[in-house]
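The other protein chains are all here in position, but one chain of the complex has been omitted.
As written, the chain order gives the labels A and B, with residue 1 at the start of each chain.
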Amino acid sequence: MSDVPIFAHEPWILPARGRVAMWSLIVAESAIFSLFVVAYIYYMGRDQFGPTPSVLDRPILNTVCLLSSSLTIWIAERAIEQGRMRRFAIFWAITILLGLKFLIGTITEFRTLINRDGLTIDANLFGTTFYSLVGLHATHVLVGLVGLSLIMAFTLFGKVNRSHAERIQVFSMYWHFVDAVWVVVFTVVYIVGK
Amino acid sequence: MSDQTIPVSGSLQAAYPQRGTMLEWLHGWIVTVDHKKLGILYITYALFFLLVGGVEAMLIRIQLMAPHNHVISPEMYDELFTMHGTTMVFLVGMPILFGFANYLVPIMIGARDMAFPRLNAFSFWLTAFGGLLLYYSFLGGFGLYGMGNAPDVGWFAYAPLTGKVFSPGHNVDYWALALIVSGFGTVGTAINIIATTVSLRCKGMTFFRMPLFVWILLVVSALTLVTITPLTAAQVMLLLDRYLGAHFFDAQAGGSPMLWIHFFWIFGHPEVYVLVLPAFAIANEVIPVFSRKAIFGYPAMVAASVGIGFTSLAVWAHHMFTVGMSSAGNSFFVISTMVVGIFTGIKVFNWLATMWGGSITFSTPMLFCTGFLFQFLIAGLTGIMLAVAPWDWQLHNSYFLIAHFHYALVGAIIMCIFAGFYYWFPKATGRMMSETLGKWHFWVFVIGFHMTFDTMHFVGLLGMPRSIYTYEPNRGWDTLNLIISIGAFVQAVGVLIFVWNLVHSYVRGKLAGPDPWDAWTLEWATPSPPPSYNFVVEPEVRSRRPLWDIKHPNDPDWKYEQ
Partner (left out) sequence: MQHPLSPSRIRSGLSLALCFCAFAWRAFAEGPDSIPNTFAPASTPTHEIFDLSLFALTVTGAIFVSVAALLTFVCIRYHNSRSNPTNEPPQVYGSLQVELAWTVIPILIVVVLFLTTARIIFAIQDEPEPANALNVTVIGHQFWWEFRYPSYGIVTANELHIPVSTPQQPEPTFLRLISADVDHSFWVPQLAGKTDLIPNHPNELWMDPHEPGLYLGQCAQFCGVEHAKMLIRVYADTPADFAAWIKDQQQPASNDPAVAVGRRIFETQACMVCHTIKGTRALGTVGPDLTHLMSRATLAAGAALNTPANLRAWVENPATFKPGCLMPAMHLSNQQVDALVAYLSTLR
């Protein structure tokens, strides 16, 4: 028989597990993105044939949309924290629309590059690294949008309330991360690499 | 000081409800989200693949017993060593260590389960199906030689041999997909362990009161996040090459096989530490208990573990001294690799100091840990030799290298895993493992180990390269290879004794009671096996050895710890 002593003083507060887990996931995802970025930089300007990065148009509007969606989701986070559910729903919806605009923009960009410039993933090293890096990011936006839409649906059915603020904020971390990655991708692909 | 005490053993229900029908029992294991059951599932799964990988090793050794042997075809041989490596690293090493982590981390920090029990179960099943997918390739893949077969490009899978041109079948796809799937599971578990350790510690369990086992698993999990993911990314690139005609590693279109080598070892080297650190973690628990002393230099041990974690991210190219890097590049990776030696040196000396002045009993767990100390010392020193880049130009990809990493993987990791089995088996099953069989297991295994792997160093120095299915006679390798093969069979006998001991003790073993080793960490404060909720009331601790404090109320640890 063994006994464990109990001490009843000092409050014992630990970080929320959801935030810790999301931070961990972000670290893991960053490692994946780093490799694709490294591959892009490594092969920059090595092509002997095929289209070069000069065919790219800087997606300024897209970038503005995605970055401002970080702001709108932040407003939504604050709103649910204060229990202002209407405001939450509105700004959550705006976030989705901005994300959707970005995704459609990327699709249009890909279509143009394929049809106008003949740049495909097997065209050359630029095609390979460009589509995989930007495509990987777009995939993350897509996953984020699915998550955002699910939460939107729950909100519309009135299943989301103030007590979910913590979870909403944890999910928003992912969206902020996707935006932050875009800053890196944009810098590498459309500024440095062009 | 203590306001009240709670009884934590004796008054509890049996650990698991009475077994119903076979189907109910099976259903219970499949749908379980209990961290202890998942831990046991992980370990059982890994043990199964340990036997599979062991059989593959035996076949390899039969083929290499004599020069120009024709027991196994060259194609089969390539599959065997590829699958042996992949199995042992991904389906044995990682799952078994995550199994121990799953079972022990929550209970050691006084929690009732992992932070995300369902994610935990999901991760296990992903890992499990990854393994099954890999082995399905024996039926479904088409390899270098065009017949239905398993991956045969080496566990390192160097490009461009893995390209569609040189590996036209599907076996490389099985290799990549299986590891991507099990990799997701691994990352899930790593996230879970981090969240558990950070967020579910019981009252009073500050970071510097966590058992070293938990500390190291925290470091390992953090390392896993940035280790497995590069492999996943590289494998995605490989699949893009193979299926969409991308050119990441395609030399014909200007792609660079060097990129794969870098990416693989950016994963591959930290991976070694992901495997070996949990072995240290087990030694950190076993050695103090059987020396009857607190671990010497706890803060230094933590610092060394974290140091190894960070340094391991900057040493990958010591696998690449022969690929033609610049002299400056080579020199950088020489120094960064040797720095790891300093950290591991600190660990070895601290274990030594823990035993110094102790009262050591050589029960089976301690026996294995002692063997580990000697063998790990040698593995570390041959590692230093390999870090001497010009010498590595000779030793790289020779049997000396094979000997070195088997010294680390078998001589250190497997030995510690055996120690962990003997140490925690009573906790998980309520029964002791047989000491007699344990000692037989130890001595037979150690003798076989040294026959095999000591000899491998010499055959490597005599110029025998790895991955060859046969070799020429008259090169001074014949007798040595025969000794290596005999040693391998002796080891196999040792492992069979171990398996028999597991089965026998599970049924017939002596009842263990809650705390058979008179140990100090929280898992021994629960009944054996622990109930699904672990603790009736969440415990509260004041030092690194809560049970020591209880057993020695006049001389508790918290008086001395800072």
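Going forward, a residue touches a chain if its C-beta (ideal position, glycine included) is under 8 Å from a C-beta of that chain, and two chains touch if they have at least 3 such contacts.
Note that the structure is predicted; figures quoted are calculated from it, not measured.
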- Message: Among the chains present in the display, which ones are touched by the chain that isn't there?
- Response: B
- Give the residue, chosen from B:T44, B:S199, B:T322 or B:S532, that touches the chain omitted from the document. B:T322
- Out of B:V52, B:A389, B:A403 or B:A525, only one touches the absent chain, namely B:A389
- Query: Which listed residue (B:I107, B:I346, B:V495 or B:A525) would be found touching the missing chain in the intact complex?
  - Reply: B:I346
- By the document's definition of touch, the residue of B:F124, B:Y471 or B:F498 touching the omitted chain is B:Y471
- Query: Which is it among B:Y103, B:F248, B:F296 or B:Y407 that touches the chain not included here?
  - Reply: B:F296
- Task: Could I get the residues of subunit B that touch the absent chain, sorted low to high?
- Result: 73-75, 78, 144-145, 152-154, 158-161, 166, 251, 254-258, 261, 291-294, 296-300, 322-324, 326-327, 330-331, 334-335, 338-339, 341-342, 345-346, 348-350, 352-353, 355-362, 370, 373-374, 377-378, 381-382, 384-385, 387-398, 458, 461-463, 465-476, 478-480, 552, 555, 557, 560-561
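Simple rule for what comes next: only the chains that are shown with their structure count from here on.
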- Note on the structure: Chain-centre distance (mean CA atoms) for subunit A and subunit B, in whole Å, is 34
- Complex contact set, residues of subunit A against subunit B: 1-8, 12, 14-18, 20-21, 24-25, 27-29, 31-32, 34-36, 39, 42-43, 46-48, 121-122, 124-125, 127-129, 131-132
- The residues of subunit B that touch subunit A in their complex are 1-10, 115-116, 187, 190-192, 194-196, 198-201, 203-204, 221-222, 225-226, 228-230, 232-234, 236-237, 240, 244-248, 253-256, 259, 263, 266, 514-515, 522, 524-525, 537, 539-542, 546-547, 549-551
